[in-house]
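Written out below as structure tokens is the structure these notes cover.
Let's turn to chain A:
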Amino acid sequence: MEVRNRGLVTALRYRGREGMWAWLLHRATGLGVLFFLIIHVIETAAVVYSPEFYDEALQIYKNPFFRFAELLIFFSVLFHAVNGSRIVIQDFWPYLMERQRQLTWAAGIVVLLVMVPVTWIMVAPVFGLAEEPGLERHLERCVERTQAPACLEVVE
Partner candidate 1 sequence: MPMVTLRIQRFDPENDQRPVYREYAVNADPTDRVLDAINSVKWYQDGSLTYRRSCAHGICGSDAMRINGANRLACKVLIRDVGAKVTIEPLMGFRVIKDLVVDMEPFFAQFRSVLPYLINDEGAPERERTQSVHEREVYDDTTKCILCAACTTSCPSFWADENFVGPAAIVNAHRFIFDSRDKAAAERLDILNDREGVWRCRTVFNCTEACPREIRITKAIGEVKKAILSSAR
Partner candidate 2 sequence: MIHTHTYDALVVGGGGAGMMAAIYLSRESRLRTAVISKLYPTRSHTGAAQGGIGAALGNLEEDHPEWHAFDTVKGSDYLGDQDAIETMCREAVDVVIELEHMGLPFSRTPDGKIAQRPFGGHTHHQGQGPVRRSCYAADRTGHMILQTLYQNCIKNGVEFFDEFQVVDVMLAEGRCVGVVAYEVATGDLHVFHSKSVNLATGGFGRIFSITSNAHANTGDGPAVALRRGIPLEDMEFYQFHPTGIYKMGILITEGVRGEGGVLRNDYGERFMERYAPTMKDLASRDVVARAIYQEMREGRGINGKRYVYLDATYLGAEVIEQKLPDIADFCRTYLGVDPVHEPMPIQPTAHYAMGGIPTNVDGCVVIDDRGTVVPGLYAAGETACVSVHGGNRLGTNSLLDLVVFGRRSGLHMAEFCLEADLGSLPENPTRDVAAELERLLSVAAGEPPARLRQELQDTMMDFVGVFREEEGMRQAMDKVRELKRRYEAVVVMDKGRRFNTDLLEAWELRNLLDLAEVTAASALNRKESRGAHSREDFPNRDDENWLKHTLAVQDVDGGVRIDYKPVTITQFEPKERVY
């Protein structure tokens, strides 16, 4: 019989506490962001070679459904950053680890608090509950740059 347990499956069978969940989430968000980042870098680099292609590709982002994915990315980076800061702070002042549960909760709460307004700003416009962020600035800009793809609708 294969008695050794391995990796992720094992982790999910063990009833860990805050630290383990934070670590799992840290890992998941880190890998998720990396995956997104690879696509994002390549697609953005395309601007240099073919702005048209870039503008095409952007349509995907503007799909309302994709707004939730963007929110997830925002959350991922934010959680990873805040939790990562917790780890770094603990590493440099180990005595803080005596309060690790509290610190982990604090990190979680900071993330949630930030996510509340961010979620509103990013998602409410999809349901017409608020204006798109940066609309005012965008309109001002479109006065000058009427040819810019994002301004075409506005100009019409």
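For the reader, a short list of remarks on this structure follows.
Basically, a contact is a pair of C-beta atoms (placed from the backbone, for glycine too) under 8 Å apart; a residue touches a chain by one contact, two chains touch by 3 or more; residues count from 1.
Selection criteria: all candidates are chains of the complex that A comes from, given by their letters.
Since the structure is predicted, the reported quantities are computational estimates derived from the model, not experimental observations.
Interface record for this complex: partner of chain A among candidates 1 or 2 is 1, by the touch criterion.
Chain contact summary for the complex, chain A toward candidate 1: residues 1, 3-7, 10-11, 13-20, 23, 87, 90-92, 94-95, 97-98, 100.
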